[in-house]
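A single protein chain has been omitted; all remaining protein chains appear in their positions.
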């Protein structure tokens, strides 16, 4: 199991705040995103944007980072605070 | 007549806050400083310092600036506020 | 040498935070620089409200990392960061940064670098409520350029 969180524009366009993904062994963040994209057209479109950033356990991460069962993954657009 | 004011370290070393100098016609600031230096050794020493700055009518001025009767002249060390 | 990071869902009071930074009584601090970011409301582009979303936990962690990075570059006294989340009105303060140091150059540089890093790295997102509906604010290239500038400056030294 891994929890995936979505924020801001991505959260709104997916209509999803949190999602629990079955996960028995480590996969890369890229593989995890591919599994999410396979959930249907809205997911594919939303995740295909180059402006989708990711964090694993609250650290910024690229597609090569390994996600372990129990990790917290988050996907979100570039920051616009301040 | 021209009023000459002294500030900070210069004021203290001269023991003088303000001085009224007789002045019937315009002279340069350099000439005015020479007249002050002629008042004696303490004046000559204090004014010979390269760090003595001057203002005429509250505008920074160099030795070539003309001083007219009625002007306000001030002599002081480099600023250390802020 | 205190670091304070506050995420607030109620009003942010820059004057009170300034007072907090001055009240520490650390006598080797000769300089305080503060920055306040506020909700703008332009005549030709009115904004009724601003909604600030964030990633709880990661926001605080990221801001802590940013402060550590800046402290490793400049000798600083206290650092205080406060950021609003939730719904804000035009004119409301969004963010407050305050940095004390022995001398002004360090305080100015550190405050500006903190703000540039915060803008691009802290997981916070703005949505504007306008007469034409809601819109998510787009990240700006100039903010990325501003943040990247410090990386160059840090590597040169």
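A, B and C are the chain letters, set down in written order, and residue numbers restart from 1 in every chain.
Note that in this section a contact is a pair of C-beta atoms (placed from the backbone, for glycine too) under 8 Å apart; a residue touches a chain by one contact, two chains touch by 3 or more.
It should be emphasised that the depicted structure is a prediction, and the values quoted were computed from it without experimental measurement.
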Visible chains that the absent chain touches, using the contact criterion stated earlier: B, C
Residue among C:104, C:135 or C:151 that touches the chain left out of view: C:104
Hidden partner chain, touching residue among C:33, C:58, C:122 or C:147: C:33
Sites on chain C contacted by the missing partner chain, in the whole complex: 14-16, 18-19, 22, 25, 27-43, 90-91, 93, 102, 104-105, 107-108, 111-112, 115, 146
On chain B, residues whose C-beta touches the chain left out of the figure: 5, 7-9, 11-12, 51, 55, 58, 60, 74, 76-82
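Just so we're on the same page, only the chains that are shown with their structure count from here on.
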Pairwise touch network: line, ring, star, complete, or other: other
Distance between chain centroids, defined by C-alpha means - chain A, chain B (Å): 73
Between chain C and chain A, distance of the C-alpha-averaged centres to the nearest whole Å: 26
Junction residues of chain B - those touching two or more other chains: none
